[in-house]
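One chain of protein is taken out of this complex; the other chains stay put.
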Amino acid sequence: MGRKIAVLVLSFFVIYTINFFIPRLMPGDPFSHSSSVSGEEMAGLSEQELARLKAYYGLDKPIVTQFISTVKNNLKGDFGQSILYKKSVAEVILSRLPWTLYIMSATLLISLFLGIILALVCLKKSRLDGYVYRAMSLVCEMPSFLIGVLLLFLVAAQVPWIPLAGNLTPFRRYNSFFELAGDVLVHSFLPILALVVVTTPVFYFTSRSSFKTIMNKEYIVHANAKGLSEKTIKYKYILLNAVLPIIARFFLSVGNCIGATLLIENVFAYPGLGKILRDAVLYRDYILIQGIFLLSTTLVLVASFISDTINYFLEQRIAND
Amino acid sequence: MIKEIKVYLFILLALALIFTYGYLFYPHSPVKPTGLSLERPSAVHVLGTDDLGMDIFAQISRGFYISMFIGLSTAGLACSAGGILGIASGFRGGKTDGVIGFFINLFLSVPQLPIMIVIGAFFGQSIWNVIVIISLFSWASIAKIVRAKTLQIKSKDYIKIAQSYGASFFYILTNHLIREISPLLLVNTLAVIGKAIVQEASLAFLGLSDPVSKTWGLMINKAVNFPGIYFTHYWLWWLLPPLVCLMLTTYCLRMISREIENTITK
Partner (left out) sequence: MRKRKLILILLLLSFIFLTFTACSGQGPSDVTQIGNQSEGYRLETLKLAGGTDWGMPNPYLHDPRGPGTAKMKLVFDSLLEADPSGDIPWLAKEWSIEGNTYTFIINEKAKFHDGERVSTEDIAFTIDYYKKYPPVTNYLASAQGNIVKDYEIIDDTTIKITVYEPLANTLVQLGSFAVLPKHIWEKVEDPYTFTGPEALIGSGPYRFGAYDSATGSYEFIAFEDYYGPKPVTARLLFVPVSHPVLAFENGEIDLADVPADLLDKYRSDPSVGILGKDNDFGYKMLINMERHPVFKDVELRKAIYHALDREGIVEKVFRGEGSVASAGYVPVTSLFYNERVEKYDYNPSLAAGLLKDKKISVSLLTGNSGNDVKVAELIKINLEEAGVKVNVVAVDSKVRDEKIFAGEYDFALVGNGGWGRLPDYLRTMYSSKSKFTGTNPHYMGPLGYDNAKITGLAERQLRELDFNKRKELLEELQYEISKEVPIIVIANQTSYVMFRKDYYDGWVKTYDYQQFEQNRLSYVEK
């Protein structure tokens, strides 16, 4: 276990370092944006102005010095000032993070639930299982953004009460918590739906295979022989015994889900981390890129650590059997 | 099971044939305007034209080869790297295993897409870079599976006996390991091809793939970004065909890979 944590910390440090140097080595500076969009042009910066801006953000120092001071500041909890948004990185991220977490956790929970239910329902019905299996294989290959685009064309453009974008009705005043919650739900419906479509198969496949493994195990055969009702077998034995691998899978999915969420947010202009990550890269806002990475890496590493730990217990239990 | 594989193989083959025709014998060039802007599908332009007046069917045909090339190269790179490292890690054990294992875990646990975005922007946008980037994030899971399999084979009695007779690593590799691991690699290769095509499309959607090579992902990206496409009929022949082709191809690859996997594990 101690070794696992050491690996975890080392991975974190490797990613942190890569993530510091790569953006800074990219061509392009973060201060002037030439836009190929009419009406978005800006006056060019002169060389003096550029030098002044670089000095202000500390980008004029040697890169190693920058690295050391960044590490020091990060340890103190200071993540710097975003160049693009002209706000502290923590503030920029914190204003978006809840939305991304909301979409992500809702997606994961709903897909988990749906995946397990589907697998359970299909467990004994091999014909239905065949259809569901194929359908799931089809959608699980689809990139989430395509589902999003299709939904935008087929649903949002046709149904007037489903909004096309955003997280809330702008400038609306809410009389009660329920109104607010309703607004949030309506806005997040399509993004979550698109994500659920691509995430459900993951849980379906996992639960299907672990159910099948357990079905073949002796105690189920015993239970069948004892004449326990089918329901009891389904819920008590199978579900309980298959639950750990599924939970392990759940935490392992966090990494993939982050990627899919970032893409989907770009499709529905949902104000989460996806859009600012894309902009931060496009506009070379090194400081913001670092902040987002620090967060998403931590999240994914912790989740995969949990998943590993569960698997570790599983292996031990199997070994004990 | 074998029957199903045949069906999917047949579909893939049919697609390949159609696109070979489109690439080699179809009268319109995929890179030059051969008609008016946004012509509807007709006898002349089977799937119509895009905004620059280039034939869509010709573009999809060429896109098939580019997307397949990306998929195959990525699969080749990822599977050879994953295979070699996985076998090395499993067979040698000790420090080798420690180092390789660390990297396997590292690549498995990082948030892929964000890192791909950053690396993609850093290396610039060419097909080769896209291939390298996607491979970089595909080898680890293969290596993990191969490593586990190698460990399992290694502990088998006949290998232990062979070793005790002084059989070299190379002998065991060619006589035993490869035979047992190759079906596993085949399954993963097929899966990686499909994944690579889809990932390239995702990168293209974010504007991070090679903007000059016309992959299916880029065609979709262009159509989606056409101003006002939601309100016209253009999407029917501009967006839908590459989308359907992308989905069908990856679906077939996926199903073949699944069926082979099922056959092996049975």
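As written, the chains take the letters A and B, and residue 1 is the first residue of each chain.
Note that in this section a residue touches a chain if its C-beta (ideal position, glycine included) is under 8 Å from a C-beta of that chain, and two chains touch if they have at least 3 such contacts.
What you see is a predicted model, and the numbers here were worked out from it, not measured in a lab.
J.: Among the options A:Lys87, A:Lys124 or A:Lys212, which residue touches the chain absent from this view?
T.: In the complete complex, the chain left out is touched by residue A:Lys87.
J.: With the missing chain put back, one of B:Ser42, B:Thr174 or B:Thr232 would touch it. Which one?
T.: If we include the chain that is not displayed, B:Thr232 is the one touching it.
J.: Looking beyond the chains shown, say which of A:Thr70, A:Ser144 or A:Asn167 touches the absent one.
T.: A:Asn167
J.: On chain B, what residues meet the omitted chain?
T.: Where chain B meets the chain not shown: residues 31-33, 37, 51-53, 121, 124-125, 207, 210-212, 226-228, 230-232, 234.
J.: Spell out the interface residues on chain A facing the chain that's missing from view.
T.: Interface with the chain not displayed, on the chain A side: 1, 26-29, 31-50, 52, 56, 81, 85-87, 92, 95-99, 101-102, 104-105, 152, 156-157, 160, 164-168, 170-171, 173, 177, 180-181, 184, 268-269, 271, 282-284, 302-303, 306, 309-310.
Criterion: only the chains that are shown with their structure count from here on.
J.: Return the distance between the CA-based centres of chain A and chain B, expressed in whole Å.
T.: 23
J.: Hey, which residues of chain B end up touching chain A in the complex?
T.: Per the touch definition, chain B meets chain A at residues 102, 105-106, 108-115, 117-119, 121-122, 194, 198-199, 201-202, 205-206, 220, 224, 230, 235, 243, 246-247, 250-251, 254-255, 258.
J.: Spell out the residues on chain A that touch chain B in their complex, using ranges where they run on.
T.: Listed in rising order, the residues of chain A that touch chain B are 7, 10-11, 14-15, 19, 22-23, 25-26, 134, 137-138, 140-143, 145-146, 149, 152-153, 157, 255-256, 258-260, 262-263, 266, 277-278, 281-282, 289, 292-293, 296-297, 299-301, 304.
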